[in-house]
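Every protein chain but one is kept in place in this view of the complex.
In this document, chain identifiers A and B correspond to the written order of the chains, with residue numbering beginning at 1 in each.
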Amino acid sequence: MGIHFGGDYNPEQWPEEVWAEDLELMKAARVTMVTAGIFSWAKVEPRPGDWDFGWFDRVMDGLAGAGIAVCLATMTASPPPWLSRAHPEILPEDADGRRRWPGGRQHYCPSSPVYRAHAVRLVEQLAARYAGHPALTLWHIGNEYGCHTRHCYCEVSAEDFRRWLRERYGSVDALNAAWSTAFWSQAYGDFDEVLPPRTAPTFPNPAQQLDYLRFGDAVLRACYLAEKEVLERLTPGIPATTNLMPQHKPVDAFAWAAHMDAMALDFYQDPYVPDDHIRAGYVFDLMRSARSGQPWMLLEQAPGAVNWRPRNGPKPPGAMRLWSWQAVAQGADAVLYFQWRQSLGGAEKFHSAMLPHGGTDTRIFREVCELGRELAAVPGIEGTRSRAGVALLADWQSWWAVELDSRPSTALDHSRIALEHYRPLFEAGVACDVLPPQRELSGYRLVVAPNLYLLTAPDAARLAAYVRDGGQLLVSFFSGIVDEHDRVHPGGYPAPLRELLGLRVAEFWPLDAGRSVAVGGDYAGRADLWSEEIDLEGAEALARFTEGELTGRPAVTRHSYGRGTVWYVGTRLEPALLRRLLDDVRAAAGVRPVLPGLPPGIQATVREGSGGHYVFLLNHGTETVEVGLPAPMRDALAVPRSAGAGAGAAAVDRVTLEARGVAVLMEP
Amino acid sequence: MGIHFGGDYNPEQWPEEVWAEDLELMKAARVTMVTAGIFSWAKVEPRPGDWDFGWFDRVMDGLAGAGIAVCLATMTASPPPWLSRAHPEILPEDADGRRRWPGGRQHYCPSSPVYRAHAVRLVEQLAARYAGHPALTLWHIGNEYGCHTRHCYCEVSAEDFRRWLRERYGSVDALNAAWSTAFWSQAYGDFDEVLPPRTAPTFPNPAQQLDYLRFGDAVLRACYLAEKEVLERLTPGIPATTNLMPQHKPVDAFAWAAHMDAMALDFYQDPYVPDDHIRAGYVFDLMRSARSGQPWMLLEQAPGAVNWRPRNGPKPPGAMRLWSWQAVAQGADAVLYFQWRQSLGGAEKFHSAMLPHGGTDTRIFREVCELGRELAAVPGIEGTRSRAGVALLADWQSWWAVELDSRPSTALDHSRIALEHYRPLFEAGVACDVLPPQRELSGYRLVVAPNLYLLTAPDAARLAAYVRDGGQLLVSFFSGIVDEHDRVHPGGYPAPLRELLGLRVAEFWPLDAGRSVAVGGDYAGRADLWSEEIDLEGAEALARFTEGELTGRPAVTRHSYGRGTVWYVGTRLEPALLRRLLDDVRAAAGVRPVLPGLPPGIQATVREGSGGHYVFLLNHGTETVEVGLPAPMRDALAVPRSAGAGAGAAAVDRVTLEARGVAVLMEP
Partner (left out) sequence: MGIHFGGDYNPEQWPEEVWAEDLELMKAARVTMVTAGIFSWAKVEPRPGDWDFGWFDRVMDGLAGAGIAVCLATMTASPPPWLSRAHPEILPEDADGRRRWPGGRQHYCPSSPVYRAHAVRLVEQLAARYAGHPALTLWHIGNEYGCHTRHCYCEVSAEDFRRWLRERYGSVDALNAAWSTAFWSQAYGDFDEVLPPRTAPTFPNPAQQLDYLRFGDAVLRACYLAEKEVLERLTPGIPATTNLMPQHKPVDAFAWAAHMDAMALDFYQDPYVPDDHIRAGYVFDLMRSARSGQPWMLLEQAPGAVNWRPRNGPKPPGAMRLWSWQAVAQGADAVLYFQWRQSLGGAEKFHSAMLPHGGTDTRIFREVCELGRELAAVPGIEGTRSRAGVALLADWQSWWAVELDSRPSTALDHSRIALEHYRPLFEAGVACDVLPPQRELSGYRLVVAPNLYLLTAPDAARLAAYVRDGGQLLVSFFSGIVDEHDRVHPGGYPAPLRELLGLRVAEFWPLDAGRSVAVGGDYAGRADLWSEEIDLEGAEALARFTEGELTGRPAVTRHSYGRGTVWYVGTRLEPALLRRLLDDVRAAAGVRPVLPGLPPGIQATVREGSGGHYVFLLNHGTETVEVGLPAPMRDALAVPRSAGAGAGAAAVDRVTLEARGVAVLMEP
C-alpha cells in the first residue's frame, strides 16, 4: 500500500468539467488518497433538510475509479449560512460577551445542542449514503477543532459548564473546596450561580479558569465523539480520525488519542523560522508517542507558502521534500497537503496548493510529482515503528495552569520551554518520545520533565518510583508546585518532589525582562527568565549562581535516589549550557544517538518492523555533507526511476547528502 | 475675485458681542470667505422641529455686510443629543457589535433612514431660508465624511447592505459566484442570510469585505447626495462640495468627484514629519486631477498646531505661508483654515486658529494677515490650470483589496507605496497627475502604475493599448493579480498583464520584517518588503537579485511592446534606486521638469490660463538658494504692499529664496 500521498480535495470550487482533469493529474502525481468534503455542507444541504448528494456521488465514484482512497470529511466544520440565520444562538461569544459572526469558518459554539443535532443529522446522511463505497477508506471528523473558536463563553456554554461541573464535583461544597472560593468571597451556594470565567474586574479565580480550559477541551471532544458514535454505528470497520494541530493549547492531544483510530496532524513549517524543523521534530515525536508508536498521518502541510502568517514565504527548492520525508522518518504513514488545486477566490487563494495557479508548468507541481514518485518507489515503510530511550514529559494540565494570570512571572511560555528541552536531544541525534507523566516510564533510560508546574501527588510518586528503581530523571524549575486544583502542595516547594530532588525551594526569583545572571561551577555561563533560591537537603550543587541576590546558591543539582539519579535545574540555562548538561545526563543514563558522529544539521532516525529496517538521513543544513554508515546499506532513493521497488541499488558505507538532501537506507 | 481666503466660522461658541469684532478682524486679515454652520444643528433646532434661525440670520447678514462670502454648511455632521436619545438606533456599531456613543461627533449610522430623514428635513429648512441670501456662495455638505465612523455594522446597515447587494448582483447565484462562497461552505440560499463582515472567528470572506468597503463608500455618498438633491432643487445655481480628507481609505475621491461642483480638501501637514510637503504634493495633485484640472479648494488647514496627534508641534515661522502657497501652486483657488477664532472649551481648544487664544498680538495672527495681504496682491491666479506629462495611477479598488487579510504579506501599505512612487517624480520637479486607471491616458508621455493588485481585464487591456500606441509605462510589483471580485486571474501571474510585461511571476516572495536583499545590474542597491520570482517571456532584465533564494532572478525588467515600452519592478527598491530608475524611465519618455536645474528642495509649478502665466517657486529646504529663470519674470510677492496688484515689480532672471521662501513669478 505504501505511504499515503495526496491532499485536501475541494471540487465544489470548480466546474464539473475540471474534475476529470483533476483525476488525470492526480494519477500523474501518484496521489493515493484525498480528503474530500471538508467544506461541503452548504452544497450538500443548501436548504435545511434539502439534501443534494448527487454531485458528491460523482466525485466519490470518480476517485474510486481512479484508485484513489478517500479520507471522507464529515462536513461539519463550517455550518452553512441558513443554520446560523435560523439559530443565531449557535454563534460563539468571547470572554467579553462579543459574538463571533459567520463569514469565516468554525463559527459555532461547541456546546450548542442545536449545532450538534444538525451535525449529527448530516453525518447520519453521509455515513448511510457512503457506507460500503469503494473509495471510503477513513473518516475525517470535523476539522482543526478549536483552531479559531478556542473557547465560547455564551449562556449555552455556561449551562453546559455547570452540567460538566456537577458531574465532576458532585456537590457544590466539593466545588468550593477545589476552587478555593473562600478567598475573595466567592463561595457558591448552588451550581446555578457558576459562570464561565468571563472578563472580570481583575484576575478570575484560577481554578475556575483551569477547569474552563479542561471543559473547553472536553466539549470539543464531545463534538467529535457525537459524530464518531454515528460513524461507528453506520460504518463499522472504517477508522476515524481528525486533524490535530501542533502545540495547540485548547486540545489535549494525549486525551484525544484514546478516541482516534490514528493520530493525525496538520503541520506548517515556517520557511522564515530557522530551525523550525526542530519544532516539527517535537510535534512529530509527540504524535508518534501519543498512541504508543502507532504510525500517524500528516494530514495537511503546504507545498509552498501559506497565507495566514503576517509574511508568508514560499518553501525554497527541496524544502518541501525534506520536510515531508522528515514526517515519514518520524513515523508518519501519510503525507497529505492542503490542498489539491489552488483556489481562485476566497480566504485561502494565496495558500499554495499541489496544483498552483500557474498550472502544471510550475516548480511546485514538479516537486509534488517527484515526491509522489519517490514515496511510491520505497514500499514497506508503512507500519514500521521506532524505539526511543528518552522520554520528554509534556502535559496540557501544567501548560494550562502555569500560563494563567497571577503567577510569579507571566513570562513562562510552557510550550516554548518544552521545546527548549527537546532541542538539545534533537541536536544530539537521540530518539525521543514525548509523553504525558501518567504513562509507563520504566522502559526509558532517561526522563526529562521540564516545568511540570501542576503535578499531582500520585504522579510525583510515580516519578520518584521511576528513579528509585534506577531511572535517570531531569526536572526543571517551577515543577511540582500545585495539585490538580491549582492549590499549592503544602510543605515547602516543591513538596511532592522535595525528598526525590533532595532540596527545598525557599523562594521564587523570576528574573526581570532583559536581565540574565551568571552561573558557575560544572556548568558556567548565563541564565535568564527564572531563578530559585534553593536549599540543599541531600542533593549536591553542580552549578551555582555567581551574580545577583542568589550568588552562591545552587542553580543545578544532582541527587542520588534509590538506584537512580535525579538532576534539577532551577533556572533557564542558555541553550549551549542546557545542551552540555543534557549531554552529561544522557551519558550518565547510557543513551546513545541513533547514529554516532553525525555532522551538525543531520537528522537520523530508524523505523523497523516486518516491512524492513529503514534508516532515514535528512540534511537540514545548507552544506553538502558526507555521512559514514555503521554498516553497508542501500539508498532506496538512489534507485533509478525505471527500476523496481528497492531493487538494484548497491550497498554503500557512505552517503553524500546535499543541502536539504534525504537518504532512505535499507539493509541490503 | 482672487484666491479665497478664510476659515471655519463657529459663532455659536461666542456671545453675540464678539461677532462684531470678528467681522472687523476678518476684514483686517483680508478674509474673503468663511465656512459657517458646520456644528450648528443643536442651536438651530434645539428641540425636534423647533427652529431657531434668528441668530444665524444675523451671522449671515453680518458677513454679507462685510463682503465676506459664505460657504454654508448643511449642519448635519453632528446630530444633536435629542436625536440620538429619541432614536438610539441611529448610533453606529463597530464590527464587534459595540455601539459608538454621542459625546464626540459623527455618531450616526450612515445607512440610518431616521438620520437621513432628519438631515434632509434640516437641509430643506436651511436651503429655503437662505436661498438668495447675498452671502450664500457655496454649499458645504456634511463634514469630513467617514472621518471617525468609517463603517457601521449594525442591523440597519446590514439591511442596507443586502439592498445594495441585490441591486449589484441581481441573484444570489451571482453573489455566490462573485464571493467564491463555495470555499468554507459559505453559499447563500437567500440575500436575507447575508451579513456585514462582522468579526468572525477567522478571516471573513475577502470578497464580502471588499464589497463592504465599496458599500461603505457608497452609503456615505448616498448621505451626501440626499442632501445635494435638496440643494439643487431649492438653490439651483449655487455650487456644492464637501471637504474630503487626504489618502482617506473609506472615501473614493475619484468616485465622489463626479458629484462635487469643486473638489475640496482638508489637509494638515505635520511639522514633525520631514518631507510631509511631498505627501501634500501627492494629495494636492490628486485633488487637481480628480476633476480634470479644475481648481480645487483647500477648505481646512491649521495656522499652527493641531490637537489630535499624539504630540502636536506648531508650525515654525514661514511654514504656514509656504504650505498655503503650495496648495495654490498645485491648483487651489481657496486657502481656508480650521478655524477662525480659537475655542476656549471643547475637544479642539488646543487646535490653533487664525485668531489664537493670545489674541491679535501673536505670531499666528500676524502671519495670517500677511498671507491674506499677499493673496490679495496677486490677482488672476484663480481659474488658471496646470498641465502634466506624467500620470500616476491610484485606485481605491486596489487599495481596498490589497490590504485585506489573508494576503501573501500584511505589510503592503497601498497608499504609502503610491507615495513612494510619487516622491521621485516630485523631487525631480516633474508635473504629475494622479488618476484612476479608468481615465484616458493617451495624452501622457509616461504612466506610473504602482501595485495595482486589483485590475480588471478591460483596464489591463487599456494599459496594454496605451503602450502599444507608443506610451511608456512603469508597473510595480503585485499588480494585475485579481479581478473586481478579488478572484485571481487564471493563467499565471499577472495574467492580464503577462503579454504586455513579457514575463510571468512564478511565486511571490514577500520579504520578512527587517530583511532586505541586494539587487545588481543597471540598478544596484538594496530592496525590501517584497520580491517576486520572475520568469522572462520576452522582457529583458535590467537588474537582478544578487542575494537570497532569488539570486540571479530579474528584479527590474523592460519590454518593448508595440510602439511603446513597459518597465516592471518586482520588489521595493530603496528610494535612491527607485529615483534613478524613474529618472531613466522619464528620460526615455521625454518628460522634462517644470524648470531645469533646480536645487534640491525647490518645488516649481506652473499655472496658466486667461488670467495669466504664473510660475511658483517654493523653497521647502532650510537654506537660502538662488534660482535662475529661463526668461525674465516679475515676482508678484516682491511688490511692495503699497503698490497695486502686480504693478511695478521689475523683471528679474534670478530669484533668491530664503528657507521656506516663496516666489510667484508672472510674465512681465
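Following the convention adopted for this analysis, a contact is a pair of C-beta atoms (placed from the backbone, for glycine too) under 8 Å apart; a residue touches a chain by one contact, two chains touch by 3 or more.
The model shown is predicted, which means the values in this text are computed figures rather than measured ones.
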item: Of B:Q106, B:Q208, B:Q472 or B:N619, the one touching the omitted chain in the full complex; value: B:Q106
item: Candidates A:D192, A:D275 or A:E623 - the one touching the absent chain; value: A:D192
item: Which residue of B:S171, B:S292 or B:N307 touches the chain not shown here; value: B:N307
item: Residue of A:A20, A:A86, A:A200 or A:A457 in touch with the missing chain, whole complex considered; value: A:A200
item: Positions on subunit A where the hidden chain makes contact; value: 96-98, 179-190, 192-195, 197-208, 405-411, 485-488, 490, 492-493, 504, 506-513, 533, 549
item: Hidden partner interface residues of subunit B, rising order; value: 10, 12-13, 39-43, 46-47, 75, 77-82, 85, 92, 98-107, 147-149, 272, 304-305, 307-308, 310-314, 316, 343-350, 357-359, 362-364
